[in-house]
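The structure's right below; bear with me while I get my questions together.
Note that one protein chain is taken out, while the other chains of the complex remain in position.
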Amino acid sequence: MYPSDLKYAKEHEWVRVDGDTATIGISDFAQDQLGEVVYVDLPSEGDEATAGDSFGEIESVKSVSELFAPVSGEIVKVNDALDDAPETVNEDPYGEGWMIVVKLSDPSQLDELMDSSAYEAFVAEEA
Amino acid sequence: MRFIPVTPAQQAEMLRAVGVSTIDDLFDVIPEAVRLRRPLSLPDGLSELELIRDLQALAAKDLDSSRVVSLLGAGCYDHFIPSIVDAVVSKPEFFTAYTPYQPEISQGTLQAIFEYQSMICQLTGMDVSNASMYDGATAMAEAAYLAASVTKRRKVVVADTVHPEWLETLRTYSLAGTLEIATAASRGGVVDAESLAESVADAAAVIVADPNFFGNLEDLTAIGGIAKSGGALLVVAVNPMLAGVLAPPSEYGADVVVGEGQPLGNAMSFGGPGFGFFACKSDYLRRMPGRIVGRTVDVDGRPAFVLTMQTREQHIRREKATSNICSNQALCALAASVHLASLGPAGLAEVGRACVAKAHYLRDALVETGRFSPAFPDAPFAHEFALAYVGNAREMQEAMLERGFLAGLELSRFSPELSGIVLFAVTEKRTRGELDRFVEEVASL
Partner (left out) sequence: MSGTKGVSLGDPRPAEVGRLIFERSTACARCTEMPPLDVPEIDLDAALAQRSRRDAPLLPEVTEVDLARHYEHLASVNFGVDSGFYPLGSCTMKYNPKVDEVACRMPGFAGVHPYQPLSTVQGLLELMHGLQEALGEISGLPHVSLQPAAGAHGEFTGLMCIRAYHEANGDARRRVLIPDSAHGTNPATVAMCGYEVTTIPSDERGGVDLDALEAALDTDVAALMLTNPNTLGLFDENIERITAFVHGVGALAYCDGANLNAILGKARPGDMGFDVMHINLHKTFGTPHGGGGPGAGPVAVTEKVAPFLPGPVVVLSPEGFRLVAPERSIGRVRSFYGNVGVLVRAYAYIRAVGGEGLRAVAEQAVLSANYLKERLKGAYDLPYDRPCMHEFVLSGRRQKRENGVRTLDLAKRLLDYGVHPPTIYFPLIVEEAIMIEPTETEGVETLDAFADAMLAIAEEAARDPEALHAAPRSTPVRRLDEARAVKDPQLRYAPPCLD
């Protein structure tokens, strides 16, 4: 349920590192808590993400949650496909449901994140 | 007791079930210091017969539109309301319902709102409409908020030809510090393009009314161009009863169209309740205030309607909501829908044409008497116009009231510069006979 090649934040975002870039999405636990995702409001390419700050919003029919950046850096790719198919976040949270790709400005921030077993324990406590 | 169906014996039974000996025991949670230990200083209750007698006595002190020939407009209009309108809004299933939170048993209200939204889009040329707002003035203020949010700017430029009470409302809304109001001056009863162009820099919105407060038509083509050049949204307030004869604001690049819906199906009622309509381009849907109804299906695949896009609203987004509004004027909007459907496209055009034709007829006749001159000779107008009276306008109005006419609105209450100028409105209800008699009587004063 929580792939071991990813890093996780307390706000339930995941990070997949590939060289100096990081792909960001939300965890399976987060999508399940939200229910059916109907809208994802994402930033534009070229915007800056700052670790701990909001980079967008995600909505179900009757809730709205902020998306927090786990790491800082310039946003180099945005998953525009979520505009037409926001439910992809529910169906494939670690794959096609990704949200943004960031060019890491401070790779040391990755050390602050949890690995999959730590995140699993964190989620078990929250639930 | 009126409207309380529980008998004393049943009350005793209920008290036993609750485990207290008197009803007052249930109020012991209220600290003694703040308990009201005296009866309210209000009159005793009345039987329905007495109540109706009292109310009729009050109502009889008022001069209603059936007993006078009214030429008053200025934001509230005396149009004919077809009988089917009250027959529909008097159905208790509509008027005793709450906001349609349970769509399974609220399809009547929901579908009626969906049809209303559809009609407002047709009248205004906009893509989307909300379920309605308090009135035209607050709809305009909400449009200013929307523009500020979309453009991330604070200043809105408002034409000083907008209804003074709407302008005042906008100013009140701006006192919170979230909006800054600049007015564009007018010349000859319409917006002065130069003044507008000077103030449009960094503006979130340009707001105009068309027809404006004086009944005049603005040059929307020029105004729209100026708004676009400044990167501002164009917000236009319109009179929906003229939508059959006047081209919709969408043709001039309007981004948001608002207005007061009272002329459609709603009694004047001393100025309320009517409703505000609010329509915009689909780009701004997610920033729109108020309720919105959408069409979907139920689990069996049947078409059905539901309140939608709710994450914009206060009950979900709380302090980040697009507005604090949590109601609409559903029953007034329903009256408007029924009225519009009863008119159809041909009827709406006929009403508009009759209003315009009669207004022009009256104005020409009044000017011909030599007692009046056009306040704004060069401005085109629709069904409302401003004239300067040669004598004391207030005395003229008093004399005409004695003769059974409400002779327009003298405008000095809004600005000393407008002293002696009278604003007349003519609706389809006025007959040529009434208008001729008015001209004859006023000329003989």
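Note that the chains are named A and B in the order they appear, and that numbering of residues resets to 1 at the start of each chain.
Here is the rule we use: a residue touches a chain if its C-beta (ideal position, glycine included) is under 8 Å from a C-beta of that chain, and two chains touch if they have at least 3 such contacts.
Predicted, not measured: the structure shown is a model, and the values here were computed from it.
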item: Absent-chain contact - pick from B:131, B:158, B:196 or B:236; value: B:131
item: Per the touch definition above, residue among B:69, B:184, B:340 or B:439 touching the missing chain; value: B:340
item: Contact footprint on chain A, counting only the chain that is left out; value: 36, 38-39, 59-61, 86-87
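Everything that follows uses one rule, which is that only the chains that are shown with their structure count from here on.
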item: Geometric centre distance via CA averages, chain B-chain A, whole Å; value: 45
item: Residue ranges of chain A in contact with chain B within the complex; value: 39, 59, 61-64
item: In the complex, chain B residues that touch chain A; value: 310-311, 316-317
